[in-house]
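Everything on this sheet refers to the single structure shown next.
All protein chains but one are shown in place.
The chains carry the letters A, B and C, assigned in the order they are written, with residues numbered from 1 in each.
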Amino acid sequence: MGMIGGGKDAFIGAVHRLAANMDGLIELSAGALSVHPEVAKESGKILFLPDERTYTSYEEMLQKESELPADQKIDFVTIVTPNFAHFAPAMMALEKGFNVVVEKPITLSLDEAKQLKAKVEETGLTLCLTHTYSGYPMVKQAKQMVADGELGAIRKIIVEYPQGWLSRLSEREGNAQAAWRTDPSKTGKSGSMGDIGTHAAHLAEYISGLKITKVCADLNIVVPDRAIDDDGNVLLKFDNGSNGVLIASQIAAGEENALKIKVYGEKGGLEWHQMEPNTLIVKWLDEPAQIFRTGSGYLSAIAKHNTRVPGGHPEGYLEAFANIYRNFALTISAKLNGEEPQPETLDFPTVEDGIRGMAFIENVVDSSKSDQKWHDYKI
Amino acid sequence: MGMIGGGKDAFIGAVHRLAANMDGLIELSAGALSVHPEVAKESGKILFLPDERTYTSYEEMLQKESELPADQKIDFVTIVTPNFAHFAPAMMALEKGFNVVVEKPITLSLDEAKQLKAKVEETGLTLCLTHTYSGYPMVKQAKQMVADGELGAIRKIIVEYPQGWLSRLSEREGNAQAAWRTDPSKTGKSGSMGDIGTHAAHLAEYISGLKITKVCADLNIVVPDRAIDDDGNVLLKFDNGSNGVLIASQIAAGEENALKIKVYGEKGGLEWHQMEPNTLIVKWLDEPAQIFRTGSGYLSAIAKHNTRVPGGHPEGYLEAFANIYRNFALTISAKLNGEEPQPETLDFPTVEDGIRGMAFIENVVDSSKSDQKWHDYKI
Amino acid sequence: MGMIGGGKDAFIGAVHRLAANMDGLIELSAGALSVHPEVAKESGKILFLPDERTYTSYEEMLQKESELPADQKIDFVTIVTPNFAHFAPAMMALEKGFNVVVEKPITLSLDEAKQLKAKVEETGLTLCLTHTYSGYPMVKQAKQMVADGELGAIRKIIVEYPQGWLSRLSEREGNAQAAWRTDPSKTGKSGSMGDIGTHAAHLAEYISGLKITKVCADLNIVVPDRAIDDDGNVLLKFDNGSNGVLIASQIAAGEENALKIKVYGEKGGLEWHQMEPNTLIVKWLDEPAQIFRTGSGYLSAIAKHNTRVPGGHPEGYLEAFANIYRNFALTISAKLNGEEPQPETLDFPTVEDGIRGMAFIENVVDSSKSDQKWHDYKI
Partner (left out) sequence: MGMIGGGKDAFIGAVHRLAANMDGLIELSAGALSVHPEVAKESGKILFLPDERTYTSYEEMLQKESELPADQKIDFVTIVTPNFAHFAPAMMALEKGFNVVVEKPITLSLDEAKQLKAKVEETGLTLCLTHTYSGYPMVKQAKQMVADGELGAIRKIIVEYPQGWLSRLSEREGNAQAAWRTDPSKTGKSGSMGDIGTHAAHLAEYISGLKITKVCADLNIVVPDRAIDDDGNVLLKFDNGSNGVLIASQIAAGEENALKIKVYGEKGGLEWHQMEPNTLIVKWLDEPAQIFRTGSGYLSAIAKHNTRVPGGHPEGYLEAFANIYRNFALTISAKLNGEEPQPETLDFPTVEDGIRGMAFIENVVDSSKSDQKWHDYKI
């Protein structure tokens, strides 16, 4: 693995490394960890990278690594830069023959995402998008139960993602995370919807197997003087005619990272909270609700495949993240060995999910500007 | 107390009696318990009513009771009939000089509600609307904390009210409750929004002290062949510029009566769940969240006034209901004695809340029919 | 109903009145509300008692009421005095032909309890002991499920009852409740075990249908200068050979009234928390745990009989208390009418439970003083 971005003090780069390390399948071998050469070098040292593979630009890394013998060069790159710096290195990596892991949202625009998709198809390489929350075992279980028809046809989805960390104008108080995430030139067309709304939308579509077809959005700049939306509410219509609500807010004071989803079908409903991720509540019309728990013997095969420890030993965010890395790594390993990847290892977000994420952002932003109630999803 | 409606097998009439009984302040003395004379008579016997005060129509009851000496006649009537049968008896009761308790929604139309308001003002009598959920001690506490500015200016409100009991077409399966509540001629212009959306809207306005000024509504008939909406989502704007979301659904399979509200301000947020009503979670930007509990010494005076037992002894729905009756009873008792009611006893929903409830229904229905996103609240 | 004790400012007397009022079956008609005549009189006025039935001693009340015609006199007395003042009025009431409701613990000693039992048997009257927690619908459900063998043979019971209200030496700070409850001459041989341990023991035996046969107790005076135990832990053996633990503490700082029970059988376990009383968690060996909820259609008949409102409308402590009063009232009403009480109405604690409660106290106190590990239960 070669990492682009994620130098010392970066948040998400460290998370990627922890997740990639976990299963002993992936080794950090190269890095272009910062646009500042001295930070790049220092970060490489901290991470025990050999000096000759501690690059000072992604272009250098991709070029030099591509020239190494096949058994020495990296198998894939991981791009953990701010949003505006996803597209160029991803495109170059694909062109140089590297598989790619990239943080969401995949690019700054839907158009860029489409270009990446074309390149993925052209090259036959694999691109993985880290919609982490779909990596949790109980999310897998939820998806499987819906797919198996246990809830009947889906009728309604409520997904909310409240955070409180932008309740103040932190971007003016030296918070680097806040600074780029509220700067439209770096984060893209939407703040709250790009950063967390895309996760919520992905989760709703992932679990339900449905696709959003219409939105009615209300994006807000709640904290005065902020440059981009920090809050938004979206009414949804799905392709089977069902309805939904998506709420994403970064000014929900006192909330940590409280992603929750409720899915209702004809026969029952299910509820999952990211902050207590090992519990899935399944509710029935005429019987007691059930508490499904990670690591239990009664779970579906796909949930078990994404679980590492026995029931009652909580799996967390890093394990969900590691599930995405593991499935990706097993997939590219199979392809490198000329084998067909196992179906369960193909269960990670791809460039298609990237396109849907960018479409979500653009459609929601367009809808929010419009006086018309319903906005047809354009992709 | 004289009861109109609420004969044997009725649901809400029994609830009213339990709540009214609780504090020993109110006695059921007369009833026009059913439009079917034999049911009315039988119900009266079951409830130990004297035969001569077991009436077979509300007109008869109001007429006969109004002719009794002041120290013998009922002080107020309670109207627990289906929605379409609220207005006429309420109006007649006021005209005959009786105070009134009436179930929500107050009438079938906003116009009727306005007529009742005019009559209340003309007569100087008291009308109480049983928005039960505002009777819980921790809802009082929440309202007080917002009023005291503890959360700072309010920025966002999310209120959801999912039920699952109309997930099937129960109105065709002999469920009498379902039958009238899904019949527009009996329930009014909206099903889900009239029945439970009004509770959610009242709760949001009650706790926050804000008023809804705009709505963007999506009402749905989810169960095929139903005659009225059984589900709806509404985006909200409040009079201080803040935003919100209101969800009311009766097809949320497996949900009981899961009213929940989250209110976020500049400095903190609060969360309350009706099904665990004695807990109020208050979240802060930089400090641990706090768990406020009914019956605790640190609560506000208004919360304590509405509490009967010590901390850790759960108060339930009937106690919340009884709080509304008790406050109403103490208020009319003071007025009967020529005294000024204590401020804390005036804390019950009135005809003004009835008007706001009807306005909510009508505005939401109008918005739902419109292609325009935002609908200005008309009252 | 005639009340003994429970004058203004008393806690448990008010609770009894609220519970007795609720169903409209019971009316407070007479009272000997305080040993202080002026308090007795003033309390009577507040409660709208006629002056001639506001007595200044229980002897007077029992004598005078016994002389009234059958259709005018009270049907039963409720004794809500401190523990030391239960026995004499209960005995006199039975002798005068009145049924009795009495707070727990039933008397100051096991011997007194046995005398009451003999008198109950002699007179054929009914004595009801208010072990309130057995009145909750989900406790009924738990008992039924165990009785039906759904958990298999019971293997282990853990019941804990932590409170924090005696964490300070409140009896020296003007707290009247604390004063008598920590005074051995008024409360009996044990503080924590008499006051709340008896509830925990009753709940364990009630749900499981088992009887405690051995105890190993460790009672403690944790707050210096207190006159009686305020904390205790007890190892248990039941009559089917299973084991258990009972913890009762009034110095568990920050706890309200956190009675919890877990019962484990061969096939599954169940868990109930008094502070969230409408939920019963049932856990299975190889299937998801289930959440049983008050008011649901799938519950047992006995749970439904003890429920007043539909699912999702929380029932609280007062409703549990009212269940005991209602069952008692229906039982004595049937007996007064010469009918056989319905089996479900006979489900309230009686003098037998009083004897087991006193035995619990005495055996635990004896065990605590002993160096021997296991103490055989003596009754």
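As a convention for this text, a contact is a pair of C-beta atoms (placed from the backbone, for glycine too) under 8 Å apart; a residue touches a chain by one contact, two chains touch by 3 or more.
Values in this document were obtained by computation on a predicted structure and should not be read as measured data.
Touching the chain that is not shown, out of C:135, C:268 or C:349: C:268 (per the contact rule at the top).
Touching the chain that is not shown, out of A:73, A:104, A:140 or A:293: A:293 (per the contact rule at the top). Contact with the chain not shown here comes from a single listed residue; of C:8, C:283 or C:335, that residue is C:283. Check B:206, B:238 or B:292 against the missing chain and you find that the one touching it is B:292. By the touch rule set out above, subunit A reaches the unshown chain at residues 11, 14-15, 17-18, 21-24, 28, 47-48, 163, 255-258, 274-278, 293, 295-296, 308-319. With the whole complex as reference, residues 151-152, 155-156, 158, 160, 162, 164, 167-168, 216, 218, 220, 222, 231, 233, 235, 242-245, 247, 249, 251-255, 262, 264-269, 282-285, 289, 370-374 of subunit C touch the missing chain. Not every partner is drawn; the one left out touches subunit B at residues 281-282, 286-293, 296-298.
We take it that only the chains that are shown with their structure count from here on.
With respect to subunit C, maximal separation of chain centres occurs for A (centres as means of Cα atoms). Chain-level centrality, scored on Cα centres against the all-protein Cα centre, points to B. Centroids of subunit B and subunit C (each the mean of its C-alpha atoms) stand 34 Å apart. Centre to centre, using the average C-alpha position, subunit A and subunit B are separated by 43 Å. The geometric centre of subunit A is 55 Å away from that of subunit C, both derived from CA atoms. Residues of subunit C in contact with at least two other chains: 293, 296.
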